[in-house]
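Here it is, the structure, as structure tokens.
Of the protein chains in this complex, one is absent; all others appear in place.
To keep things simple, chains are lettered A, B and C as they appear, and every chain counts its residues starting from 1.
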Amino acid sequence: MLKKDLGLLLLILIVGTIVATINPRFLSPINLSNTANLIGLFGLFSLAQAFVIISGGIELSVGSIIALLGVVFIDLIANVGLHWGVAVIVVIAIGILMGMVHGLLVTKLGMQPFVVTLCGLLIYRGIARFYTQDATAGFAFGQSFPTLEWLTAGRSFGVPHSTIAFAIVALILAVVLHRSVYGRYLFAVGKNEEAARYSGIRTDRITIAAYVICCGLTAFASIFIAMYTRSISPASHGNFYELYAIAAAVLGGCSLRGGEGSILGVVLGTILLQVLQNLVNLLGIPSSLNFAVMGGVILIGVLADQQLVAYRQRGGAPRAAPAPAALQS
Amino acid sequence: MLKKDLGLLLLILIVGTIVATINPRFLSPINLSNTANLIGLFGLFSLAQAFVIISGGIELSVGSIIALLGVVFIDLIANVGLHWGVAVIVVIAIGILMGMVHGLLVTKLGMQPFVVTLCGLLIYRGIARFYTQDATAGFAFGQSFPTLEWLTAGRSFGVPHSTIAFAIVALILAVVLHRSVYGRYLFAVGKNEEAARYSGIRTDRITIAAYVICCGLTAFASIFIAMYTRSISPASHGNFYELYAIAAAVLGGCSLRGGEGSILGVVLGTILLQVLQNLVNLLGIPSSLNFAVMGGVILIGVLADQQLVAYRQRGGAPRAAPAPAALQS
Amino acid sequence: MLDLVGISKTYPGVVALDRVDFSVAPGEVVGLIGENGAGKSTLMKILGGVVAPTSGAIQLDGRGYQALTVGDAIAGGIAFVHQELNLFENLDVAGNVLIGREPLWGGPLRLMDRAAMIAQVQPILARLGADFAPDAPLAELSLAQMQLVEIAKALALDARLVILDEPTSSLTLSETERLLRVIAELKAGGVGIVFISHRLHEVERCCDRVVVLRDGRVVGTLVGARIQHEEMIRLMIGRDLRSLYIPPQSPPGSVMLEIDGVRTAAFPERSVSLTVRRGEIVGLAGLVGAGRTELARAVFGIDKMLAGKLRLDGGDVAINSARDAIDQGLYLVPEDRKRSGVLIDMSIASNISLPDLAADARAFLIDTAAEADRAESQKRSLGIRAPGVATPVKSLSGGNQQKVVLAKWLAMRPRALIFDEPTRGIDVGAKGEIYALMRQLADGGVAIIMISSDMEEVIGVSDRIVVMHEGAVSGHLARADFSEQNVLLLAVGKTIAAERAAAGSAA
Partner (left out) sequence: QEKKSLAFVVNGASDFWKIAEAGVKKAQSELPKYELSLKYPEQSAAAIQQRLMDDLVAAGTDAIMVSAVDPKTSTEALDRIAKQVPLFTTDSDAPNSKRLAYIGSSNVELGKDAGGLIKKALPNGGKCVGFVGLPGADNARERIEGIKAALAGSKVELVDVRGDDIDQTRAKRNVEDTLAKSPNIDCMVGIYSYNTPRIYEVLKEAGQLGKIKIIGFDEDPITLGGVKEGTISGTVVQNPYEWGYKGMKLMAAYLEGDKSGIPANGLIIVPGQVIEKSNVDKFESELKSRIAGK
């Protein structure tokens, strides 16, 4: 697992060096700080996604949750006039509730995660748009929440607080995933739910917990993102963010078949994706190619990684990952 | 399988009756014909998606393929001045090539379908936007291709030709899937690829063929869609269409775990989704709720179907589909 | 007809086969035996084209190959029944049997001829004595029935060489009997057969020649009259084996596990009651699909019980999940190892610690050192053959995987244990060890139910036999009345005179 992460790190360093050579401003403190800020924002919900992916599921409603909860959060503090601390709690509570519902539908009613969260994607987006009548939610002029703003969008010693929050969350999740009993159970459930059940693991609880962690953390991220954009048009806010999250997790070594992945990998995956976005803008590549560059790098990254693995255990079957195909998601 | 389809049919009839009661114009020939037209357009690529889903894969690049090939098609006939017949062949050939590449990456290089086609989603969209420099591709005023227009967007006896094309394709695919050896092998590969390989089935070819059929048919659909909208803004054309296709397939009884599904089911799934879209407009529901209505109905539909199945084999485990969880996509 | 010369196969860290020579002639039945992990399946997979050898040559009908592909093997008339099932749950029986060789019509359209398929499969099923129709959905069959389908698949091929890798591991006596008869018919028709089994009496009965593998090498070949139990065992494990039955140290104690009127989904209208005492091993026999596995799953909390009660040590227990059962000290060793028994991608240590991870954890964090220690001691006491406890279970042989499942439970404190086909695919040496372990547990006061379709095992190991027929208990047998005849009569739903007496003494 470490070797995989090393490869990714190397890739980031190579890309970074090339960009820095072409445009030295890549390494300017302001650019690094901006990129770090976005790594923090996107990293939070990418980590969240990783938990569900490791459990063998998928969470497609990330973008819609970010839109809906962002709208709710801003509405609560800007219009309803709730104290922001209360609003944070409310928003995270809603996130946890959503995770619970997703988890229950997946486990107790045996629905496929893809279907459940696809419906979530549609429904939450619809509610967000209906809630604001398609209008943009934002603060009135001069409306200001100094503490909240400092906490979410401020910087200390040039380090954005979103990045700090991300680092802390990543550390906690790394311990949970790689050292705790829950993490071990999660891997077991992701690998083979039936065998896990026969070993006495309450697999339903583990799976539900994965969705709760995912949606709760996404709710937390939605607050940072809302405070970053400070305005949310419910029709487009967070569109495709689930794809970013999944891409970061997959680049970072999570398998969509479940049971595989590491926090460090996801962190590196997020960094790579954000550096790529930064690169497109810094090198003056037409932004229309932004998507293509991202897709190309993910493809090459995953491919190179697999070929490396296959090369190391050379002599193996041509399939780099000779898992039984029934497991192909 | 038939029972499942019957349930869906019933749901469509119920929804239809309710809508017709509230607004009798639902049954007006013009509205039926319009809806049939859209069923044809969306049905073509939903059927395509079903093949890949049955093979145990997924094709996320549908929307981007529709955008890229639509742009290419319109550019070829409107600007390059190619004969439309040649352009149709070119576009379908590109689609087949895309399918081949996806299939090869999935089989020969052992990449996960989700990853491959996610990259396709990003790359094709990027290329489409770069190709036109983000400009809209469309016909000049008065530019007209009477035969092509009649074939793709015309109507005979009030029946749109897209619907006829859809019906013919559905019939052919039904024979291929349910009566031919290829279809049998596709089901086998989707359920248990390893066992299929042990049975001497060239599983790689079957899988590649599924992607080829999917992308080729999607290319075909992209022509109809391009001729319907007659103008394509590459940044937004076809956005989220992969979700429509997957939703229709899943509503129609395809399992994302592979190895399950029927053509009739997908046809009914497509019809339901389009009736829902129609309903939002006819009943004057705010368009912002469009997504939410769709999500809600998919959720209820899949849930009701599963509960029915579980009820029929009552006493069974609470999980309606007690497949080993490792298989959860 | 077929010659393998100097075949070697190495996996990272394991030499699975070491310069093995092997041949089969038309009309010959070759037995292939050896301990778990000896390399039997690997050798056959090379024959079947599933695995490529590291070195060596293959001669098939005079043509030389470096490695066969599945296509080559099928074209060369080799049919292969794999040790693990390779079936499609979304197809019916006929579809499974004829997969890859469907009768066609419609020329280039390559459409399937359903009627011809049914007609083709029907006689094969009849020949095997299967009690299900060709158009039955596979998902509704039990494991043993599926194994019959797997065999039917090989028969349908009209092969010239049939490889049977432990075809009888979950078959009961009568089906095994039929299979042996079918083998004899094939042999008479000039078909070559490779027969792998850990049930040596079957090997004794049907093989012309027996090749014994140990640690990837051929250690001996027995022909004709020399094919005998003792001889085979000595070659396989290099020593003699004790008899199966180890008498308990003391008579059984008070009732430990009481299953009272339990109904399961497979036979919702029938209920099962049975009791097991401390220190007792109760054999649960029955024909294929008698409902034993369903009962075990329900008792262990995997499936919901439709009705009935469970008592452990005299007290009512409510079991709604496997966790509840485990917390009560009631464990199950499941029938389908690959699917339910182990997590094949995880290490031996993680598998063993899984049900009782809390014991190796401090404040929710896993103490990996303690975990490895515990796994190490289990590995040693059960003789699991692996480079280390960090080895993924995936790379172990079937038998050693089964030992990992056992190790999982033995690392805890069982009160009652249900073994569902505990020695399925386990070699004789390891079997002996497992039986000794079961007895040791029983003597320590554990109540044991052993579900088994291996008549030798049921009769050899149990203190008492309970026979099930179509979802209900059809009779009890005390040790004095043990015989294949009696078990079979009860299994098909008949009663016997001795049964009443046994019931009187056992209840």
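Just so it is clear, contacts are C-beta pairs under 8 Å (C-beta built on N, C-alpha and C of every residue); 3 or more make two chains touch, one makes a residue touch a chain.
What you see is a predicted model, and the numbers here were worked out from it, not measured in a lab.
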item	value
Interface partners of the hidden chain - shown chains only, full complex considered	A, B
Selected residue (touches chain absent from view) among B:G7, B:P234 or B:G269	B:P234
Chain not shown, touching residues in subunit A	23, 25-26, 28, 30-31, 34, 38, 129, 132-139, 141-142, 225, 228-237, 239-240, 277-278, 281-282, 284, 286-288, 290-291
Residues in subunit B touching the chain absent from view	23, 25, 28, 30-31, 34, 38, 41, 129, 134-136, 138-142, 153, 225, 228-237, 239-240, 277-278, 281-282, 284, 287-288
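Please note the rule applied: only the chains that are shown with their structure count from here on.
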item	value
From subunit A, the most remote chain by mean C-alpha position	C
Distance from the mean Cα position of subunit C to that of subunit B, given in whole angstrom	44
Interchain centroid distance [CA atoms averaged], subunit A/subunit B, Å	28
Junction residues of subunit C, two or more chains touched	339
Touching two or more other chains - residue numbers and ranges from subunit A	191-192, 194, 196, 259
Touch list for subunit A against partner subunit B, complex	56-58, 105-106, 108-116, 118-123, 125-127, 129-130, 133-134, 189-194, 196, 203, 234-235, 243, 246-247, 250, 255-259, 286, 288-296, 298-299, 302-303, 306-307, 310, 318-322, 324-329
Complex contacts: residues of subunit C adjacent to subunit B	48, 50, 70-71, 73-74, 80, 82, 85-91, 95, 99-100, 102, 104, 109-112, 153, 265, 268, 303-304, 306, 339
Contact footprint of subunit C on subunit A as seen in their complex	175, 179-182, 184-185, 187-188, 191-192, 194-202, 259, 313, 315
